[in-house]
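I'd like to ask you about the structure that follows.
Shown here: the complex without one of its protein chains, the others still in place.
First chain written, first letter: the chains are A and B, and each begins at residue 1.
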Amino acid sequence: MKQIPCPHCGNRAQAEFVYERSADSVVPLDAEPAVAIAALFSRANLRGTEEELWRHAHGCGMWLLIRRDRVSHHIEWVKPIGPEALP
Amino acid sequence: MTEVSIVELGRGALHQLELWGDPAPTATRIAKALGHALPPAGRAEGDVLRLSPTSWLVSGDMATLAKALGDGGSLTPVGGGLVQIRLSGPGWRSLLMEGSLFDAESADFAADCVATVLIDHVTVTLRVESEASCLAYVPASLADDLLRFWQISAGGLPL
Partner (left out) sequence: MNAPLINFTFDGRALTAKPGQTLAAALLDQGIRLVGRSFKYHRPRGILSAGIEEPNALVTVGSGGREEPNTRATDLYVYEGLNARSQNRWPSLSSDVGGVLSLVSKALPAGFYYKTFFGPPKLWLFYEQFIRRAAGLGPAPTKADPDHYAQRAAFCDVLVVGSGPAGLIAARDAVRAGKKVFLVEQDAELAPSLLRDPAEIEGKPGRTWAGEIATAVRTSGGRVLTRTSASGLWDDQFVCLSEKLIEPGQIPANGFSQRYWHVRAGEVVLATGAIERPLTFANNDLPGVMLSQAVRTYVTRFGVLPGKRVVVATTNDDGYLTARALMAAGAEVVVLDSRPAPAGHSSGVEVHNLAAPVMARGGKRGVKALVATVDGAERSFACDLVAMSGGFTPVVHLHMQAGGKLDWDQAAQAFVPGETRQNVRTVGLAAEPQPAETVGAAGNPKAAFVDFQNDVTVSDLDLAWREGYRSVEHLKRYTTLGMATDQGKTGNMAALDRIARREGITIPEAGLTTFRPPFTPVSMGALAGLATGEHAQPTRHPALYDLHAARNPIWLNAGYWKRPRAYPQGAETLAQAGLREARTVRTAVGMCDVSTLAKFEVQGPDAVQFLERVCQTTVGKLALGRGRYTFMAREDGLVFDDGTVWRLGDQRYLLTSSTGGASRMATWLSYVRGHLCADLKVSVTCVQEHYAAIAVAGPKSAQVMAALTRSEAPRHMSVVESTIAGAPVLLMAASFSGERAFEVHFDASQAEAVWQAIEAEVLATGGTLYGIEAMELLRIEKGHLVVGPDIDGRLTAEELGLGRMVNKAGGWIGQSCLSRPDFADKQRKQLIGLEAIDGKAIPEGSMLVRFVGAEAEGHVTASGLRVLEGGSIALAHLKGGQARHGEEIYAHSPTRRQTVKVRVTSPHFYDPAGERYRD
């Protein structure tokens, strides 16, 4: 079980987090159909390091952008996602 | 056996405070009204407890807060959905290590620290009241289950 550094809560066990989707599967609002369809149905799904959306579901609930090596599970960085927030 | 007492306090009058847009000016107004700043991540102060980057759990008088909040955010009643359980006695930290993956035994988890954690499959918000006790905010529907879990677990705590 990995330890994930939540920008809001600090180091927490992976069990508190949920992997939601790869970052390249995000469909921007009002995306052109071709863009939306490509994001949803024809992603590269590369072996190696990718950006992913996670959520601290059983903690602060925050969405996180995580850059992770899908082979070694090594996390390069974690960034918060969401509205402007106080420290 | 390590001593811990588990007391269900029931539901309370609680509100969730959320800020939108640029939170700074609103936070300044609120700090003035409350007499202290909105607590930062992982902390509580007085009647206010930080839940997430954009939200706080608040008890006590809402009128002052609502006035200071203005249109900088919302204040929503949520108390019907949370049951409060107080764990006290020298064993409360030890009990919080059961069925959990959070370090409640750390000295850093001191008075007025707040953490939302997973215990026995339930997402629980903890507030350290003092070295002697910790208050848990538990989703009301799961409170019976978690109480049972804590009562059984308390009987098997290691020294």
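Here is the rule we go by: contacts are C-beta pairs under 8 Å (C-beta built on N, C-alpha and C of every residue); 3 or more make two chains touch, one makes a residue touch a chain.
None of these values were measured; they are calculated from a predicted model.
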item	value
Absent-chain contact - pick from B:P25, B:G60 or B:G80	B:G80
Absent-chain contact - pick from B:E3, B:D61, B:E105 or B:E131	B:E105
Missing-partner contacts on chain B, residue numbers	1, 10-11, 16, 18, 20-21, 54-55, 71, 73-74, 76-82, 97-103, 105-106, 120-122, 139-142, 144-145, 148-149, 152-153, 155-156, 158
Hidden partner interface residues of chain A, rising order	1-3, 13-14, 18, 20, 26-33, 35-37, 39-40, 53, 55, 57, 61-63, 72-74, 81-84
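Going forward, only the chains that are shown with their structure count from here on.
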item	value
Geometric centre distance via CA averages, chain B-chain A, whole Å	26
Complex contacts: residues of chain A adjacent to chain B	1, 8-10, 12-13, 15-16, 57-62, 80, 82-87
Touching residues on chain B, where the partner in the complex is chain A	19-24, 27, 38, 40-42, 51-54, 101-102, 115-118, 123
